[in-house]
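Take a look at the structure below.
What you see is the complex with one protein chain gone and the rest in place.
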Amino acid sequence: MESPIPDYLRELLDRCTGNEQGAVADYIPELARANPDRLGIAMTTVEGATYTVGDADIDFSIQSISKPFTYGLALSDAGFDAVLSKIGVEPSGDAFNEISLEEVTGKPFNPMINAGAITAHSLVNGADSEARVERIREHFSALAGRELSFDEAVNSSEFDTAHRNLAIGYMLKTVGILEGDPVDVVRGYIRQCSLNVTARDLSIMAATLANGGVQPNTGERLFWPSAVRQALSVMLTCGMYDAAGDWMSVVGIPAKSGVAGGLIGVLPGQIGIAVFSPKLDDHGNSVRGVKLFERLSRDMGLHLMETPTLGRASLRSDYVKDGVHVFEVQGVVRFAGAEAVVRSIAEGDQDEDAYILDLSRVYELGDVARRMLLEVVRRLTLLDKKKVAIVDPDEVLPDPDAGDGVTADVFATVSEAMSHVKSAA
Amino acid sequence: MESPIPDYLRELLDRCTGNEQGAVADYIPELARANPDRLGIAMTTVEGATYTVGDADIDFSIQSISKPFTYGLALSDAGFDAVLSKIGVEPSGDAFNEISLEEVTGKPFNPMINAGAITAHSLVNGADSEARVERIREHFSALAGRELSFDEAVNSSEFDTAHRNLAIGYMLKTVGILEGDPVDVVRGYIRQCSLNVTARDLSIMAATLANGGVQPNTGERLFWPSAVRQALSVMLTCGMYDAAGDWMSVVGIPAKSGVAGGLIGVLPGQIGIAVFSPKLDDHGNSVRGVKLFERLSRDMGLHLMETPTLGRASLRSDYVKDGVHVFEVQGVVRFAGAEAVVRSIAEGDQDEDAYILDLSRVYELGDVARRMLLEVVRRLTLLDKKKVAIVDPDEVLPDPDAGDGVTADVFATVSEAMSHVKSAA
Amino acid sequence: MESPIPDYLRELLDRCTGNEQGAVADYIPELARANPDRLGIAMTTVEGATYTVGDADIDFSIQSISKPFTYGLALSDAGFDAVLSKIGVEPSGDAFNEISLEEVTGKPFNPMINAGAITAHSLVNGADSEARVERIREHFSALAGRELSFDEAVNSSEFDTAHRNLAIGYMLKTVGILEGDPVDVVRGYIRQCSLNVTARDLSIMAATLANGGVQPNTGERLFWPSAVRQALSVMLTCGMYDAAGDWMSVVGIPAKSGVAGGLIGVLPGQIGIAVFSPKLDDHGNSVRGVKLFERLSRDMGLHLMETPTLGRASLRSDYVKDGVHVFEVQGVVRFAGAEAVVRSIAEGDQDEDAYILDLSRVYELGDVARRMLLEVVRRLTLLDKKKVAIVDPDEVLPDPDAGDGVTADVFATVSEAMSHVKSAA
Partner (left out) sequence: MESPIPDYLRELLDRCTGNEQGAVADYIPELARANPDRLGIAMTTVEGATYTVGDADIDFSIQSISKPFTYGLALSDAGFDAVLSKIGVEPSGDAFNEISLEEVTGKPFNPMINAGAITAHSLVNGADSEARVERIREHFSALAGRELSFDEAVNSSEFDTAHRNLAIGYMLKTVGILEGDPVDVVRGYIRQCSLNVTARDLSIMAATLANGGVQPNTGERLFWPSAVRQALSVMLTCGMYDAAGDWMSVVGIPAKSGVAGGLIGVLPGQIGIAVFSPKLDDHGNSVRGVKLFERLSRDMGLHLMETPTLGRASLRSDYVKDGVHVFEVQGVVRFAGAEAVVRSIAEGDQDEDAYILDLSRVYELGDVARRMLLEVVRRLTLLDKKKVAIVDPDEVLPDPDAGDGVTADVFATVSEAMSHVKSAA
């Protein structure tokens, strides 16, 4: 069977392609020469499967899409406190290249505007501009899963016209946000923006964020979960420049665009998406990219506020057999799911002497859910003097120490657990 | 067994109570008289279970927490187009009671600031102020699951000092956003804010949003999913006034606070949470409420950007038996989950003549996932000339029309499906 | 002889009339019905001579031109401290009807925007709205030199559409700037704006400001000089709305416009000017009025920064006759003029025994100049042991007490003074 997914993506592209307005960026000739008709899309799942349609293997400069990744790297290298003391997390309402500093602190509003991105760049480890840039290139290469290189023409052309970024750099120096030579930092930042990527690369980089910081193909942890959460939060509220609320309500997924026509989106736990289409709207976002994301969000139910029912039916069923009360738990179990199990036990008659928690259908157990189930084990054992066993063939509940000396007995099958609790009784 | 959840909440309360700064609202005597030491928390799951600790059954006026619910009601009554043409969705960066209108359109920035909330109130169906207020009271009562009534003392006191809201009302009239008499509309809005609720009520109201608009206890649909998505989006970006980005990155759940000390949060698909504690910080948010939410988010992994792994392990296993390839699908299956199944089939050898999709462990199948699985059925049947059956005892995939005249055969058990495909072969 | 001045004004009107853009105010029908072709100009000198051309005797509502006069009245009634604590003096850069309050203090930026004008209105003496309005009507009538009355149609129509002013009133109440009922104050303010005037009236009112607060025809003091200085300062920096700097550099005279098409200018010490032409530009200023003022400023050298030579040639000549040194002083003598006289004496040989200061050609002696000349008398008399006499037939230097027991001897003619100093010698 041919996978229908590429067909689906192709159909999506067709529906989002028309006589769009907009124009390619033209502030340097290297970008102005881009073919406005290019259109590519790539998706990579958290399991590492990548689908592409169209111009997904064409090189273009990463530009501002580098911002969330460098921000994440700065959080690792300099630590949260240092980064948060120098870069805010508030949407600025301003266009992407304004000098937007918070009035009292002088901090850039957020790491998605240039002032914040330049600051984030400066907080990456490295003795000098060259070292920082190389560290970023290596990290981005690990994210993309291949060696990335610079577009030297774009790089030198951008530096020649970097007056606004130099203005920002000097202003950041003035207010004490930037250490070191502003010209050197800006030079490095511009080089970072000139890294060549493809839509395919970007989808894998985005999928790494969707996957909590672990590159889905190599399995390498490239960001801590806390850094991913922070970067995605900022992408959600500040990623699409001056219409954060509009993007949130219409599309509802963390995203970031670049002036060369790239646009990425991250659906936590599911996929990374990247579009490449150089025609830009007035906000500097890819025209077709935005249309595609709007369609994807509607069509695929990707909006973050689409209600998943993580709390429903975690308790698949319960039954009493041979005086043993068995609770079948299933799916992704987080607080609300664990609560359903706990409630059922707490509200029951509890005439039985033994209990079995069957977790064989659970494929993810959140931390709070884990603690709640262990507390159930502890209470049943110590307070209610019941026998308790857990069925957990996939070890979704490792280290079953319930506290107060109680450790749950774990078995691979229900029948084994049955034998145990009955013999113990 | 005693449920451990109240104990958990109690422990949470204890950890978040200290010598907080802040003070109760004092712009009217009725609020100034509030006991600053009150503290209650309530949680309601999407299945309708409610847990409370502390002062969760003390009445207080709903105040600004009415805003997202009235906004949702306005979306239903007046329609999205009408509401979006009059109220924006952008964070304003301003304090809650400023007159914040967008420069070009004159629209209030969002429905969480007073200007937007007054406008939303005016868009609720009703011949006059009285009718609108009664409609809101009835709707809020349905949300809370009990008859709510007004705090008449708060209501009349607020109206006597409603100068700023009257200023806003007249300004909205000036720019053509408000129809009707501004004084009448403001009177109704103030009455809406004086509805008495408890933390318990609010947690159920919030759980209705978490549950996609369906009241978890009565099962009544009170909002359309699209209205819930919109209201939650706006709460996320604009709900906590002038620090949207900070709230998003630290807490990461849609929330709304009121000046009487209430604070609600909504975790889509899981729970509604409400805190009541009258001491306010400089932003007008409950001091302890904010601390509790920060703790809850960290402790319970509630942050929206915490990565759930909805795409992992949807394909529980696959095996070949008697020349039939069986794919066991499980859990909440959305795009990424369906992709894993599709990929496995597409990449397989496909030596077998028959295929079974076992959905008996699936408890939610997203729309795009449904379409993808049906397309798999269609392709296998029509293009690859295979036999295909679906096992779906819970009817998570109703109406299995795959298109092109292909309808999947559905069975309650794998063995029935086996018999069918083998006999057909 | 026919005075050429009306001919000059007529010529000016002709040159400033063309196919102007702009339109009459149309927010109420009473203003929308104004004849856009009306054009009148009136000038009144500080001696009370009035010249008019065109529609200078057509009634129209005074509107915002009432603002500087009510401000002056508030300064008298409430005192400088009270007024300055409630109304700022800074240009706001905003359009005239915005709610512009200073961030920290909540004060309206200045008395020329509506928020400040409503506040100024509220600070005029009067038990209630009616009393304040009558006091204003009487004062304006005294300024114009005839009984003014209200345009009742404009008044009631404006009140019906006064939503923005009511918004401002309530906002001022909120921030504690306004005492009393905002609706009552706004009603009074709107009534103030509906007073009917003609260009002739306005030119006399403006001439009263030009004349330091004394009505040039009746001689009645209607404002203290300090209030005039304050009102003119504010007109200069804030009178023409959002282009204070442009008006200052191009026209350079204090001015104020009204939405019914009036526009006044004040040239301190010389004239009051009023134009009436209802077509307005985007700033709400009379199109032809602005053109006329630009022309007048250029043509008549009215710009405040045109350099008068008040310091030059105050010392007309000096000569020694019969051993007496006579200093002929002339013109308007202020600091720099007095300095020239003082310097000539101080730098002289001082061989003579006697000195005469001939002030018969002086027609104004500023306060500091007066003190300087008396100090000269004191020093010559006491320290240098000279004889000194003053010739002052017009008593431009009354009360010639030079301090330390020295009183200058004053005579009507030089020859009398001569006789005196020589006999004394």
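Letters A, B and C mark the chains in the order given here, with residues in each chain numbered from 1 onward.
Assume a residue touches a chain if its C-beta (ideal position, glycine included) is under 8 Å from a C-beta of that chain, and two chains touch if they have at least 3 such contacts.
In this text, all values refer to a predicted model and were calculated from it rather than measured experimentally.
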- Task: Please work out which displayed chains the absent chain touches and list them by label.
- Result: A, C
- Message: For a quick check of understanding: of A:24, A:123, A:168 or A:369, which residue touches the chain that isn't displayed?
- Response: A:168
- Note on the structure: Which of C:32, C:131, C:320 or C:346 touches the missing chain? It is C:346
- Message: Tell me which of C:36, C:106 or C:331 is the one touching the absent chain.
- Response: C:331
- Omitted-chain footprint on chain C covers residues 1-5, 8, 45-47, 49, 88-91, 93, 110, 210-212, 225, 228-230, 232-234, 236-238, 243-246, 248-249, 252, 254, 267-271, 299-313, 316, 330-332, 334-336, 339-340, 342-343, 345-346, 350, 361, 363-364, 366-368, 372, 375-376, 379-380, 383-384
- Item | Contact footprint on chain A, counting only the chain that is left out | 99, 163-164, 166-171, 173-174, 182
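One rule holds for everything that comes next: only the chains that are shown with their structure count from here on.
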- Message: Suppose each chain is reduced to the average of its Cα coordinates; what separation in Å results between chain A and chain C?
- Response: 67
- Separation of mean Cα positions, chain B and chain A [Å, integer]: 21
- Multi-chain contacts in chain C, i.e. residues touching at least two other chains, fall at none
